[in-house]
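Chains shown are a subset, placed as in the full complex.
Labels for the chains are A and B, by order of writing; each one numbers its residues from 1.
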Amino acid sequence: MATREAALADPAVDAVLIASSTDTHAELIEAAARAGKAIFCEKPIDLDRHRVEACLATVATAGVKLMVGFNRRFDPNFAKLRTALAAGRVGRLEMLAITSRDPSPPPLAYIKVSGGLFRDMMIHDFDMARFLLAEEPVEILASASCLVDAAIGAAGDVDSAVVTLKTASGVLCQISNSRRTSYGYDQRIEAHGSLGTLRAGNVAEGTLEFADADGIVGEKPLHFFLERYAEAYRIELDRLITAVESGAELPTTGDDALRALVLADASLESVRTGRAVKV
Amino acid sequence: MATREAALADPAVDAVLIASSTDTHAELIEAAARAGKAIFCEKPIDLDRHRVEACLATVATAGVKLMVGFNRRFDPNFAKLRTALAAGRVGRLEMLAITSRDPSPPPLAYIKVSGGLFRDMMIHDFDMARFLLAEEPVEILASASCLVDAAIGAAGDVDSAVVTLKTASGVLCQISNSRRTSYGYDQRIEAHGSLGTLRAGNVAEGTLEFADADGIVGEKPLHFFLERYAEAYRIELDRLITAVESGAELPTTGDDALRALVLADASLESVRTGRAVKV
């Protein structure tokens, strides 16, 4: 297998995919940028906002493309929801609600280096909010608890959190995160507007339904992100390749990664100070 | 309490409601008809077609109104379905499917005097088919089994039966009956047409849903006819009273009772002969 240097030096390589551990992302992005490669990097670029800004400056100087892995944007249901919003199906969007719960917490060792729930988990929901709202959030209110596992609290993190975002025009967005469900991966969005309301529900494991004296039992949601977002990952890579080959615009950029991180940092500050934080 | 004679002789009595056992219906209808009263009678008028015809002749001679208790026509969901069909929402109706299952069989003593599943239970579905089809069935194919309780078979009846009706223009209607479910009263209709398909689902006991590792459990259907058709019974009586007071046309007549019985008799003949029976 080629070494990293050999790969970056190889003129046959058009693009680099970075899916290593978070602490290596920024440095790998910079190396690839200097080598003139198009770059795909899994989120986050870095847990530190200043490090992200420095990395993005390097990318800008190199003039290369950088796509960040916000996989959920490519989920067919969420993508359809956004297309419908953009087409005005709900009229003016007024309220957004994002529910996002994992089936179970990651290992404690991962929690400790993850940057915490807001930077590691809710960052996806911040990106989704930005993807669906037609404008940037300007204010954030956060509240959080450790309810699932006391060890997570002992490690300085939370496992249950809710956030309210508000945009300049007053659109309100509620996000709800938990590190644990009893029924699988819970990924739902509701967009309430002046002319109608759109909901993207969970994707079930199947359509089987069983009826008896205990009720009507339907199948539960797909278990976790690998199952739920399998198709999204495929589409994400297709979009990367198309953009690199055709020169088309990338669907996500380093700026998206930075802005989601800013919202995560603001959430932490809101939890700490008990105040609405302006962003 | 007034005796029957006193009640029928009382000029303050405009209408008579007959909800006694089946073997008394025809005679009570005739007495009330001769007394010049408007009549509501629970189905069936009689289990014997010739007795029904004689009774209806008496009613016709007396010139009184007779409404027969096909309660399901007044169920708000089924009534809405029919209104939508009449308004052309599905275009031309092509196929109809009626599912009708009781939570549990009646007592064997009742089974023995009931006239059998086709005359006692499926008669409601024959009436519903006639209510929804824009034309009369002309051919019937039936198949039946005793699967729920062997004692029902020993009593000469069946507990599971399916029927296909066909109209002159070729519309096909499937009916499915069982004397037993594990989940309550199953009362569903699907009307498939050239421009769309309408379905009236079961009415659940509530909207509560519980999610855990076993799936997503919704509430089961209302238990039996008293729960499911409570509103229908209320509307049915309102319609009777309105018709008697205003002189408006009755929503059901003795002829409806006769035609449903003819379909029940034809089903029995089809089961016995293994042939399509013309009606």
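Rule of thumb we're sticking to: contacts are C-beta pairs under 8 Å (C-beta built on N, C-alpha and C of every residue); 3 or more make two chains touch, one makes a residue touch a chain.
Given the structure is predicted, the values throughout are model-derived calculations rather than measurements.
Visitor: Assuming the 2 chains shown are copies of one sequence, what number of copies does the full assembly in this structure comprise?
Guide: Copies present in the complete complex number 4.
As a working rule, only the chains that are shown with their structure count from here on.
Visitor: Once bound in the complex, which stretches of chain B touch chain A?
Guide: 181-184, 204, 210-220
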